[in-house]
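The other protein chains are all here in position, but one chain of the complex has been omitted.
Going in written order, the chains are labelled A and B, and every chain counts its residues from 1.
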Amino acid sequence: MSTGAGEITARTVLVFALATWPRRIVVGTLLLIPVIVAVFGGFGGAQVESHEVPPGQQVDVGAMVVTPTAFFVSDEVERSFLEIADAEAWLGVIVEVDNLTTETLSLTFSRGASDAVSPALDEALTTAVGWSYPDSVLRVADATPGDRALPGVRTQVALMWPLTDADAVGETLDITMTESELTYSLMSKEDVWMSLGDVWTTTLPREDLPSTLFEPKDDF
Amino acid sequence: MTTPPPSPDGTVGDPQEPTRTPSEADVPTPPRGIAATPPRRTDPTTTRSGRARTATVIALVLGLAGTAWASTDFLRTTWRMAEPRSAVTAGEDGTATLDGLTVGLVEAVDLGAAPSLPGSDWQPPDGFHAWRVVLETTSTNEDLITCDVALVDDRGRQFLANYFVDSFVEGYEYSYTCGVIGPDDDIGPQQALLVLVPEDATPRSVQIQQFTLNPVYLELEIG
Partner (left out) sequence: MRRRWAVVGLAVLVLALGIAANVTEARLLPYGPTSVSASLGQDVQVSPFRLHVTGAQAATTVTDPGLFGDATTIDSDGVWVVVDLSYATVDTIRSPAAGGILVRDPSGRAYPVSNRSPATEWLAGADTWVGGQLAFEVAPDALAGLVLEFAPSSTLYGPMPNTYALIPLDLDGTLVDNVELVDAEPLAVGER
């Protein structure tokens, strides 16, 4: 390949950058920065903080404030859905949710896996697809669909996971709440949930199924 | 003394000829003499820079073709199959056939703005007429169940049967069955369908569509 006079090539750029002593010092410093940083202990790792909180405490996970209070295990709610999911019972985590963003958020966190609120469940126990987010969400007050957290509208919902073995869940349940953000992914060109790291854990007491969620059996 | 480079046919220039050391002022001229060798032509496909250029052009064309293929993927697959685009029209016997489904238009009649419909007191809203469309159907297609039937006017507007009308008028089907009709089904070879059509519309044809048949559909002309 012929090179005309004055053309920009890798060679000419290199020559330009090393032409004078000041430039050589600058280049040298740039190359040495990783070494210098390493000497001073390196960059701090992203600090993931873990907090233990009591049930009933408000936790700001970024996109929303969640307040988990209790959990239940029951097969007397959403009966037909339970049959379809081929499960024994629902694990329901009762949380109050306050959406701090300007967009309505799906509490089944369907866009990309979210760890915003996850019960510590053995994967084998639940038939839910992507077990870190719930299959079904009901508004506790009247068992209507509660899967939407509306901006500025605080609501109490039951996040529900279908269980294959209802007896495997004891009197207490550990749940983790992870700081999460719904961001726009340029790669997949859609909104996805991103875990930001900070984690809160709490141990919830077991309660009976709230009477407002009870669904009478259809006797045909 | 330097030897001139061999010419393309492989022969070396006449060694008896006196040669001069080339200088920058030299203008290429054919050597003086009886056997003048033809001026050497540079063949673009064989010189190194020529080959590189050809390769670049080929690579560019291939790259563009590949990009075009990738970026028209949506167009070629999803968009093309999304809506009905190409019609299968009626043959000489008045029926149109597609994928085992054969349909013939028995009648398409304007019942007017205030039709009397047996078993129903439903009436079209003001400004609309009810139309009766009867299709004779034979189907061996086991993948189909029901299909959409539309009256299409000269402006291209489609008015679909069984929408915005009473579903349970005696003598009319509440959906159009285009799949295989079993011996137990009480649907005859002729199915009557009720269509709501604005009074300013002049239906010209009947179209039978189903998204699994896309982009092909059946079209039967009226009259």
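Quick notes on this structure:
As a convention for this text, a contact is a pair of C-beta atoms (placed from the backbone, for glycine too) under 8 Å apart; a residue touches a chain by one contact, two chains touch by 3 or more.
Given the structure is predicted, the values throughout are model-derived calculations rather than measurements.
Counted over the whole complex, the shown chains touched by the missing one are A, B. Annotation: of A:Gln47, A:Ser80 or A:Thr102, A:Thr102 touches the absent chain (contact as defined above). Contact with the undisplayed chain is limited, among A:Arg23, A:His51, A:Arg154 or A:Arg206, to A:Arg154. Shown as candidates are B:Ala96, B:Leu135 or B:Ala150; the residue that touches the absent chain is B:Ala150.
By the touch rule set out above, subunit A reaches the unshown chain at residues 6, 8, 102-104, 139, 141-142, 144-145, 147-148, 150-155, 184, 186, 189. Residues of subunit B in touch with the missing chain: 74, 78-79, 82, 125-128, 150, 156-160, 163-164, 196, 198-199, 201.
The rule is simple: only the chains that are shown with their structure count from here on.
Once the centre of each chain is set as its mean CA position, subunit A and subunit B turn out to be 44 Å apart.
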